[in-house]
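The complex is shown incomplete by one protein chain, all other protein chains being positioned as in the whole.
Chain lettering (A, B and C) follows the sequence in which the chains are written, and residue indices restart at 1 in each chain.
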Amino acid sequence: MILGPVAQIVAFSLCALIAIAGALGMATTMSMFRSGIFLMASFIGVAGLFILLSADLLGLLQVMMYIGGMLVMILFMVLFSHDPGGAMMAGMQLPIIEKFFSLGLLPREQKQDEHDQNEQSGHGGNGHQPMEQNGQDDHAGHADHGDQDAEQNGHDEHAGQNGHGGHEDHEHMDMSMTTPIKKPAAVLAVLVGVILVGLLLLRPAWPIVAATPNPNSAEMVGHLLMGKYMLAFEGAGLLILIGIFGAVFLARAGHFPDERGREARVAVDAQPTAPEAPALQPVADADPPDAAELVGVTEIQTRRNLEKDGRGEQ
Amino acid sequence: MIVNAYAIVGLICLVIVGLALLAAALWHPGLRPLQVPAAWNNYRFGYAVYALIFLAFDMEMIFMYPWAVVFASIGFEAFADMFVFIAILSAGIAYAWGMGGLEWE
Amino acid sequence: MGVVLQMPVVLAALLGGALLTLLLERTLLQRTQTEPGPAAAVDYRHAVDPPNADRWLYPAGPVLALLGVALATVVIPFGPNLIGEDLGIGVFYFIVVVDFVVLGIALGGWGANTPDAVEACYRIVAQLVAYVIPLGLALVGAIMMAESLSTVAIVEAQTGLWYIVLQPIGFVLYLITGLMQAYRAPFLEPFAASIQQGVLHTSGGWQAMAWRLALSGVLFVVAAMGAVLFLGGWQGPLLPGPVWMLLKTYGLMALMLWLGTRVRLRSTAQMLALSWKVLIPVGLVNVLIVGMLILLGVGTA
Partner (left out) sequence: MIIPLTAYLIVGAVLFAIGIYAVLAQRSAVMILMGIEVLLNAIGLNLIAFWRFVRPDDYSAQIFTILIVTIGAVEMAVGLAIMLLLYRNRQTVQVDAYEELHG
């Protein structure tokens, strides 16, 4: 059975759409985790294009490599980032593309909870609901956050003893995800894209061959690897070895122990036996007893306080 | 044609996603309340070095599979090639192990 | 329009296989009284709406997991001509698409944004880091002897002698990594009772149904692929092919589950250490041993 032309066009459009929308989402979403997932989707779309081009071995290689690779990369991103889920950033006023790819990130009950808390602590004012920031002028935004933090620390019970002056300058390193040259970069990228596409459209036809490739691609690749490209094969082995050397040498444990404030139970090494289960209950460790009622921005606030805690002890 | 063999793969993708959308649209049971704190900011994982070695090591498989297919028809030469390749990779694991990389942090 | 007919057959095979798997697993669990892990009961009757969820990723999780299992079923041959599609690179395809289950659990866990579910997300990625490479090495032996990546060709190459006889090390390696890949007994950390079965607790309604199918299905496809690679697939005397295939699949599954309940549950750290310090070196040695066997003229046509 030959795949009908309609099916081919549909498949191509879907794959191309996933590839491009994924890459665009990667560059614009506010959630670090999502941006990794979008990149993975983009790679899977390209893998679909590879399969449409009869390179199925490479398409599947692409999927395997980047599911594993991106999941690992996301772990590191989450480790490095101050707002990995994007719940804090998504409340801001964003340009349209960023807004679209960050839909559904805002905690659902944030508003109501905040209201409750404000009532409790006798403060009016709508604190920190959708932060006004337009991605470009970070500093105005940061001043704002500073204020809110001060206010928060004031009426956050468990922040009482450590809420003193901890928020002077690490506040302004973690807010925006983009550099100040975002606008010129966007213009440059669009320019490059337009020029490349224009050149492609103007270019006269390439010498296209009608032949179809051998369906047994694994065998062809295997013979080439064992024959003509044997050196490349061993060289790739050496490259992987060097990569392992470098990664282990740079990242081995114990030299720079992580600060204590970041201790969380995520992926702790615990025996999965029943008697120890109570120690792993959700609110048993890092969070104060009333943590179950804190959600959204307040939760982030709690974390920040913990961070300051850690800094204070160093 | 290779593409035709993958038609069923694409079709299954579409059908599963369609079924899920259908289920999401039609199946509306009552809500079970779930009051738990957000957890995105509690981050730390103890297997950073494992993960990094995995990134590099994962590539070994794409070289090994085409080799495995043609191995029997080439014979000793292919065996020698793979022996060198495996020796190189083993050196990587041995180094990581020796440097204490294969430990839980 | 062969594809349109094949597709429901593949889905039906997955459905039937997953239901039988669930039955077998429930029976075994009742007898041994161990932690249920991925086979734990789920809540079909209530939907769950986690307050802080990422509302794109959270529902995408179960769909992706189910998708991975359904795609993996395509290349499993249940009889001489009873296969979704004999892709030329079936085995490689299989280990690639089963990764989608891991991806789905990671997305569902992160998306739900509860401490337990996020913990499950971290643990499942650790599971991926642990199982992918030893699993790949366990499969290489069978591919070398069959000289093909196609599942049908691998079954046909075992006409005289099953690969379990020629590659016992590979088979044991597959048993262990198969348990890791299916998140069953000694390696059920992502679904441990201490984190309330991870993603299962934070989902309900149609999502719970999708998780149930995907998690039973993954054990089914892993056992079926084991039967194809090491136990000769549909081949056997007297009985017709599909019956043999099912017998071998469920026999292998029962063996795996039973072995899993015999040993103490492993933590994520122990699993990673086991994988990188024992299984991967053994797998590399196994590749060399099988290579030498082939050079000596054993196992190839």
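One rule holds in what follows: a residue touches a chain if its C-beta (ideal position, glycine included) is under 8 Å from a C-beta of that chain, and two chains touch if they have at least 3 such contacts.
Please read all numbers here as calculations on a predicted model, not as lab measurements.
Taking every chain of the complex into account, the absent chain touches A, B. Set against the missing chain, the residues A:M26, A:I67 or A:L105 yield one that touches it, A:M26.
Listed here are the chain A residues that touch the chain not shown: 5, 8-9, 12, 16, 19-20, 23-24, 26-27, 32, 35-36, 39, 42-43, 46, 49-50, 52-55, 57-58, 61-62, 65, 69, 72-73, 76-77, 79-81, 170, 173-174, 176-179, 181-182, 184-186, 188-190, 192-193, 196-197, 200-201, 206-209, 211-214, 217, 220-221, 224-225, 228-229, 232, 236, 239-240, 242-244, 246-251, 255-256, 258-259. Hidden from this view is one chain, which touches chain B at 48, 52-53, 55-56, 58-59, 62-63.
The definition used in the following text is that only the chains that are shown with their structure count from here on.
Here the CA centre of chain A is 19 Å from the CA centre of chain B.
Separation between the centroids of chain A and chain C, computed from CA atoms only, is 28 Å. The multi-chain contact residues of chain C, meaning those touching 2 or more other chains, are 3, 49, 51-52, 87-89, 92, 110, 113-116, 118-119, 122, 125-126, 129, 132, 149, 268-269. Shown for chain A are the residues that touch two or more other chains, namely 1, 33, 56-57, 64, 68, 72, 75, 85, 87, 107, 215, 217-218, 265-267, 269, 282-283, 295-296, 299. Of all residues in chain A, only 1, 31, 33-34, 37, 40, 56-57, 60, 63-64, 67-68, 71-72, 75, 85-87, 103-105, 107-109, 215-218, 265-267, 269-274, 276-277, 280, 282-283, 295-296, 299 touch chain C in the complex they form. The part of chain B that touches chain A in the complex is made up of residues 1-7, 10, 35-49, 51-63, 65-71, 74, 77-78, 81, 84-85, 88-89, 91-93, 95-96, 99-101, 103-105.
Note for the complex: chain A touches chain B at residues 1-3, 7-8, 11, 33, 48, 51-52, 54, 56-57, 61, 64-65, 68-69, 72, 75-76, 78-79, 83-85, 87, 107, 212-213, 215, 217-219, 221-223, 225-226, 230, 233-234, 236-238, 240-241, 243-245, 247-249, 251-254, 258, 262-269, 282-283, 286-287, 291-296, 299-300, 303.
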